[in-house]
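Missing here is one protein chain; the remaining ones are kept as they sit in the complex.
Letters A, B and C mark the chains in the order given here, with residues in each chain numbered from 1 onward.
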Amino acid sequence: MGLAKPITAKDADEEDKATLEGLVADVTAAARFTRQHAIAAIYHAGSGHPGGAMSSADILAALFGAELNLWPDIVNDAHRDRFVLSKGHGAPALYAVAAHYGFCSPRAALALRKLGSPYQGHPHVLDLPWVETSTGSLGQGFSVALGMAMGLKLQKSQARVYTLLGDGELQEGEVWEAAMCAAHHNLDNLCAIIDYNKLQSDNRNDAIMRLEPLAAKWRAFDWAVAEVDGHDISELLRTFRRAAATAGRPSVIIAHTVKGKGVPYMENIPAWHGSVKLTREQAEEALAALGAQRDEIREFLDDRNG
Amino acid sequence: MGLAKPITAKDADEEDKATLEGLVADVTAAARFTRQHAIAAIYHAGSGHPGGAMSSADILAALFGAELNLWPDIVNDAHRDRFVLSKGHGAPALYAVAAHYGFCSPRAALALRKLGSPYQGHPHVLDLPWVETSTGSLGQGFSVALGMAMGLKLQKSQARVYTLLGDGELQEGEVWEAAMCAAHHNLDNLCAIIDYNKLQSDNRNDAIMRLEPLAAKWRAFDWAVAEVDGHDISELLRTFRRAAATAGRPSVIIAHTVKGKGVPYMENIPAWHGSVKLTREQAEEALAALGAQRDEIREFLDDRNG
Amino acid sequence: MTATAEAPALIGSSGDSLREAFGKALAALAGEFPKLVVLDADIAGGTGVHHFRAAHPDRFLQFGIAEQNMMAAAGGLAAVGLLPVVTTFAVFCLRAVEQARLSLAYTRRNAKIVASHPGLDVGPDGGSAQALEDIAAFRAIPGMTVLSPADPLEMAQATRAMLEFDGPVYMRTGRSPAKRLFDEDHKFEIGKGQIVRKGKDVTLVACGVEVARALEAAEHLAEEKIDARVVNMATIKPIDAGLLARCARETGAIVTAEDHNIFGGLGGAVAEALAASNPVPIEFVGVKDTFGASGEPEELAEHFGISAPFIAEAARRAIARKGKGK
Partner (left out) sequence: MTATAEAPALIGSSGDSLREAFGKALAALAGEFPKLVVLDADIAGGTGVHHFRAAHPDRFLQFGIAEQNMMAAAGGLAAVGLLPVVTTFAVFCLRAVEQARLSLAYTRRNAKIVASHPGLDVGPDGGSAQALEDIAAFRAIPGMTVLSPADPLEMAQATRAMLEFDGPVYMRTGRSPAKRLFDEDHKFEIGKGQIVRKGKDVTLVACGVEVARALEAAEHLAEEKIDARVVNMATIKPIDAGLLARCARETGAIVTAEDHNIFGGLGGAVAEALAASNPVPIEFVGVKDTFGASGEPEELAEHFGISAPFIAEAARRAIARKGKGK
């Protein structure tokens, strides 16, 4: 198939440490851009879900930057790795990371949630070639990812399927149907990552519907389980590699994250889940906290829609 | 409320051993009648699910005969215990045990699955006053039982809610939604019993969608878990009492059973799940194996529908 | 002062949206309906029931993001004598159709389902979130009453009527700010459509947010000397067949307008009712069997052909077909 990526974490074990460090730096920069772009897009849209975009930015950057065998010129390759954003409301982060890695224009992707723009509030497969399925209804993306993993195995493809779920999403029974099914079918080409930011739409998971002991649940459903700091890029990269090497069972990575990560006034505050309207002042403060320079902030926020 | 039952397992700990033995003998007889009646009803109906009726007969007899604060003259009492047959296709066993304990006429309850008869293929609350909700779609009865337990707690009732699930039924995501919810809300007035007969509609659970490690799943969903021999009446009775004494958490009793129990040619054979037509010869052999005498067999099987 | 100190602005939950009107009415009615309990699946702020929670936290039941369990559990709550109101977005009600069918309708429970975020009115969340099928799905469930009130006042009245009514009800609210259409002497009644504008040339039958658009269309038509009657059909099931028959007789042409797929919803209900009594030309305004998209509700209404000009155009077509058997 000729799928070969210049440098990926897949090779990192054999590469020297300097290469890995370079990769981590690259992904870190991608994550920073992802957060900035997502904030700007939500600002322009006048609505959207910033909290869960911030918590997942490092995971997405690590996936797109180093783990997925997926890059812009192979989005139609049958043997590409698949990524499904099961927590579809995290769309702004997906669009942003895709923009960073050249799947689309960063400028175009700021037209979030606008009529006529392919960047809908939730990712839609018919709008964007690198979106693998439409999501937004929690639980479904995971099942679709499972179907992909099953289908790829049937077709003897080496491709892997990755999917990112929210923690609140785990309350959907469909998730446990899929979990049981993936284990039963030994789908070791399936890797689920949980953006475990401890918050959902309205409040903390604990207050809404407690998930703990979470790792025990996945173990009892017969998955290989890893727990990581979801903001530690090199730990993420190592864990993805370990998951890829796990035979006979699907893998879940419980990534402990902070909702709103990087934007101090959002961190751990349920109200920033969505659908919120960001003021210009809030957007500027967020971008500054995310390391954007004055001119970058202007570039991001100045009106581009007419 | 004046709910007092002559002798129940609830008192058994304080009663002398002889009383408990009497109770076990009573329930054993009830279970025998339940199996016989269910077979006869399925024979007359020309269709129905015998396997899961046989596996659950001892559990049902123990519940109705000794555990539930529910008897014919209080079926409308707000503080009665509730029983929900979540595995609704087990209806013939429910009708039979109810007939044994005087909720309905044994003769009437043989009119299973006939137009105009209240004994539908799956239990229907509008047809029979002692059926608490309509079931047949797997997973739903459990949620309804949860709602009852929640509502009874809200209304400060001491009543308890019991529900019987099939093992195959546990593949429904709704079951895990309800499991998570019941634990979150500390519904210690809810007791689920799993008729763990290892078979479902088409084959063994293991072949269709494996459930093991099953106890670990329930523990990870924060339930108090007990495993019992689902055909050992005194063990069942003791376990129900322990479950009732469990504070702060819902209880699940994983009852290991044999599908088709008591009818040798059905035991552990998936094809006897349903919807099967019993020949007269098969029905006679089943009833004989279940301890029915010649005249009882004729009484059960001779045509009563015109 | 930094932006930190400011609370995020919730979008669209203005005091004038149908969901807010519902949420406030529900909270206000709690005293009168002591058995009332409200079920939420982690979107109380979206459905409006945060008002109820604030006033009656003990009667607010959290089910987490698990709509199937919530829907069926409502059957259990009703079974033990409570009056459950299940709340979520319309599209997620579609996830629990079978639960509503068996554990609420087949069992004839006195339980209510209130769905916010129906149709294109959802706006920027996009096509995946815009339920265009819910009226059809719930209308087909035997014994299910289906409501879709048109303005905040009527929503408050319908909330009371729904609680007073004995049996399962599915009611649509709405996400976006809704126009005030009615004044205090308006009176909502389950099963009754209402003529909210007189007219003799054609009848525009609408529900929910489309009533305002139908009234707007009637204004346009008046300029062309077309005298359009407008019926607010806030009860979609049971449909007010008597009123429809009268309108068909009196105006000879009908237009239906709904923020829903053209198949199976209000248009279907009206077509069924009239075919069984007074067949006349009907034109259907609704989303033409496509999914929605992100955008502002008014833009989307325009884009997908359910705004006032499309209703007016449909009226012209319906009138032109009168008496032609075509």
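Definition applied: a contact is a pair of C-beta atoms (placed from the backbone, for glycine too) under 8 Å apart; a residue touches a chain by one contact, two chains touch by 3 or more.
From a predicted model like this one, the values you see are computed outputs, not experimental measurements.
Engineer: Given the contact rule set out at the top, which of the displayed chains would the hidden chain touch in the full complex?
Structural biologist: The chain that is not shown is in contact with A, B, C.
Engineer: Which of C:P84, C:G265 or C:G295 touches the chain that is not shown?
Structural biologist: If we include the chain that is not displayed, C:G265 is the one touching it.
Engineer: For the full complex, which residue in B:S56, B:N197 or B:Q282 touches the chain that was left out?
Structural biologist: Missing-chain contact among the listed residues: B:Q282.
Engineer: Using the touch definition up top, pick the residue from C:G31, C:G143 or C:G242 that touches the left-out chain.
Structural biologist: For the chain that is not drawn, the touching residue is C:G143.
Engineer: Touching the hidden chain in the complete assembly: which of C:R101, C:H117 or C:R172 does that?
Structural biologist: Within the whole complex, the residue contacting the unshown chain is C:R101.
Engineer: List the residues of chain C that touch the chain left out of this view.
Structural biologist: Spelled out for chain C, the touching residues are 68, 91-92, 94-95, 97-99, 101-102, 105-106, 127-128, 132-133, 135-137, 139-143, 237, 249, 254, 260-265, 267-269, 271-272, 274-284, 287, 289-291, 325-326.
Engineer: Residues of chain A in contact with the chain that isn't shown?
Structural biologist: These residues of chain A touch the chain that is not shown: 78, 82, 124-126, 132-137, 139-140, 143-152, 154-155, 157, 173-174, 177-178, 180-181, 184.
Engineer: State which residues belonging to chain B touch the missing partner chain.
Structural biologist: 45-48, 88, 112-117, 119-122, 124, 134-138, 168-169, 171-173, 200-202, 207-209, 264-265, 271-272, 275-279, 281-282, 284-286
The criterion applied here is as follows: only the chains that are shown with their structure count from here on.
Engineer: Drawing the touching chains as a network, do you get a line, a ring, a star, a complete graph or other?
Structural biologist: Complete.
Engineer: Per the centroid of Cα atoms for each chain, what is the distance between chain B and chain C, given in Å?
Structural biologist: Computed from C-alpha means, the inter-chain centre distance equals 41 Å.
Engineer: Could you state the distance in Å from the CA-based centre of chain A to that of chain C?
Structural biologist: Each chain's C-alpha centroid was found; their separation is 35 Å.
Engineer: Between chain A and chain B, what is the gap in Å from one C-alpha centre to the other?
Structural biologist: Spacing between the chain centres: roughly 45 Å.
Engineer: For chain B, write out the residues touching at least two other chains, lowest number first.
Structural biologist: Touching at least two other chains: 139, 173-174, 177, 180-181, 184.
Engineer: Mind pulling the chain C residues that touch 2 or more other chains?
Structural biologist: Where chain C meets two or more other chains at a single residue, that happens at 63-64, 66, 68-69.
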